[in-house]
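All remarks here apply to the structure that follows.
What you see is the complex with one protein chain gone and the rest in place.
Right, chain A next:
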Amino acid sequence: MTDICVLRDITARYGDVTVIDRLNLAIPEGAFVTLLGPSGCGKSTTLRMIGGFETPAAGQVLLAGKDVTHVAPNHRDTNLVFQDYALFPHMTVAENIAFGLKRKGAPRDVIRQRVDELMQLVRLPDMAQRLPAMLSGGQRQRVALARALARDPALLLLDEPLGALDAKLREEMQHELKSLQRATGKAFVFVTHDQEEALTMSDVVVVMNKGRIEQQGAPVELYRDPQSRFVASFIGKSNFFEGRLQEASAGIGRVEVAGGTLSARLGSAPLKAGDAVVVAVRPEKVALATERPQGNAIEARLQSLSYKGAKSTALFADAFGRRIEMDFNPEERRIEAGDSSVWLGWQDADGIVLAA
């Protein structure tokens, strides 16, 4: 598969502050790629450099194989769905969608046909003559999408487009966006700080932190094999046990932690004996027992229970002040509130050793 867009050693600065630091990224043709990271990590800046609204201080932006680093946005074959939608308030829905086509100088009947087609695509019939102020949040979102798709760009950029919607509508739009992406076969670069949203929609998730890419891969890969403590805590939840690596062999590391040793898979980053590490364990992998289990075992007391339906959480604390979360299904097992200590355990393969 070829890459529709490539960022090569991109650096971005505002004044003296370096916001993006030598970033490399390839967007495969037809892929749904999500930039995920905490607020302020440089997602929008990256997107805006692809769209042409910021010029990198160093590095190159390639679009369909051509260097567009210094090409103005109106001459780039990308379109951006803005976070605030940026619909033109004095134009009707149809005029908004037609805006980009008119700039191309398309004939009037071609424009009308394309506008109709797009309004069908985003499921907004009968709204052509309305002004944006008369639309709901979800409808505005769809108009913004239709407007950005109108010119049939090589790459569609979306900057947290669902941020302003309420939870239910948001989920609906996630599915719609995904099927729209499949239907158009276009590459989408989607920005969000919501990991659940990223996991639901993407073919590739790019986890960013402080202007760098922490890790990228398919959602399953990122969830199963986080390669840093940041990714392990940002994608899903993890329990962390800090310690020192005693020995590493056959892909399994033995880690000395307060109160004993734990065994877990080694992450892909090279580690050697004596390194400060953490063992990360997902809450749904933790098992509860009254007797000390074989292998990994932590003695702890129940702190609190929070009922959340099938995926409820129990929070434990051990003698060393560590808090351990466990997911469980209250339909399958009961956890009694009580003062007695219990044992928590997990398989070696369910933990992963990461650099601290």
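In the analysis below, contacts are C-beta pairs under 8 Å (C-beta built on N, C-alpha and C of every residue); 3 or more make two chains touch, one makes a residue touch a chain; residues count from 1.
We adopt the following convention: contacts and distances are computed from a predicted model.
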| item | value |
| --- | --- |
| From "ABC transporter permease", "Phosphoserine phosphatase", "Cytochrome aa3 subunit 2" or "Molybdopterin or thiamine biosynthesis adenylyltransferase", the hidden chain's UniProt protein name | "ABC transporter permease" |
| Among A:53, A:223 or A:240, the residue in touch with the chain that has been omitted | A:53 |
| From A:99, A:223, A:240 or A:343, residue that would touch the chain that is not displayed | A:99 |
| Hidden-chain contact residue, picked from the options A:35, A:49 or A:80 | A:80 |
| Touching residues (missing chain, whole complex) on chain A | 51, 53, 72-74, 78-80, 82-84, 86, 88-90, 99-100, 103-104, 131, 133, 147-148, 150-151 |
